[in-house]
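Here you go, one structure.
Only a single protein chain was left out; the remaining protein chains are all shown in position.
Then we have chain A:
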Amino acid sequence: MSNLLPLIQNETLKIWKKKRFFVILFILAILIPIFTYAQMRMAENNKDKFTDWRSQLIQQIADYQNALTSDRIPEEWKQYRRIMVQQLTYYLENDVDPSAPNAVTFTRGFMNNAVTLFIPLLVLAIGSDLISGERSSGTIKMLLTRPVRRWKILLSKLVALIFYISLTIISTLILCYAISGVFFGYGGWKLPVFTGFIINGAEVDTSGVHAVPHWLYILMQAGLAWFSAVIVGLLAMMVSVLVRSTAASIVTMMATIIAGTILSNMAAAWDSAKYIFSVNLQLTSYLEGAPPPIEGMTMLFSVGVLAVWGLIALIISFGVFTKQDILN
């Protein structure tokens, strides 16, 4: 145990010196203003059209209901709209604006949309060359000829990876809040947000619904996003152990994650797709009560599936890494 800490230190600094984390911050600093601007335009547009948020909500509900009467819309989409109608009605009846424009709402929306694709992408930027990078630069030999057990080396890399995942998510939150606050104002921390909608088919069970202050909601959301990101990190590490080149490792991971996003939009009827990890990444949608990609999925189910994937990834990475022959 005593020599683990220096190893972690070494790995953490190695990643820092590769400047990947700065790239991530840079990407965030470029993208968030763009999304903020888009949101602001939308808010301005709505302000012109509606007298207040209630009218906007009422119109949104009516639009969803009209979509329900159309025969051209597939049944799964109708189900989504039925659920949305019930949720929005709940907000309306309790006189709470679900999308009051402020920096916290923006942060919430951004995190919710980022969790399936954007955050995993950032994680891959760090995690994909964890081992394969050492291999392609040849430093893996130096690393493994030191009198340290191999599992300790991999573990130290894993801890460093988790460090950076946490930092990435916290930085995303901070940058989101700081940048969007310039336009929307920095308030909204105490605004109530409803959570606990339970979805049974097309019906929403509101018996468990309770209001949560916005800050706590953000924290819960970030926690769930973090869990998803850590699982993606574990899988990225596994692929990085198995595959020799960093490029191949990034492409493999990206392909599976994108496939998952596409599947969750297209494969509502293919039941077993729910065991694929990338279909389960959007844990945050359970918090806001959005319908799951495949009927019958629950938060516990998704967390369980992700945990099993993570565990398998861990076993494979450690199993292979400790036994692997290092050749050129």
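Please note the rule applied: a contact is a pair of C-beta atoms (placed from the backbone, for glycine too) under 8 Å apart; a residue touches a chain by one contact, two chains touch by 3 or more; residues count from 1.
Criterion: contacts and distances are computed from a predicted model.
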Options "NADH dehydrogenase subunit E", "PEP-utilising enzyme mobile domain-containing protein", "GDSL family lipase" or "Cytochrome c peroxidase": UniProt name of the undisplayed chain: "GDSL family lipase"
Options A:Met42, A:Ala62, A:Met142 or A:Ile262, residue touching the unrepresented chain: A:Ala62
Option touching the unshown chain, where A:Ile162, A:Ala248, A:Ala290 or A:Leu314 are the choices: A:Ile162
Identified contact with the non-displayed chain, of A:Lys19, A:Arg41, A:Arg54 or A:Arg149: A:Arg54
Contact set of chain A toward the excluded chain (per top definition): 8-9, 12-13, 16, 50-52, 54-55, 57-59, 61-62, 65-66, 69-70, 89, 92-96, 162-164, 166-167, 169-170, 192, 194-196, 207-212, 216, 219-224, 226-227, 283, 286-287, 299-300, 303
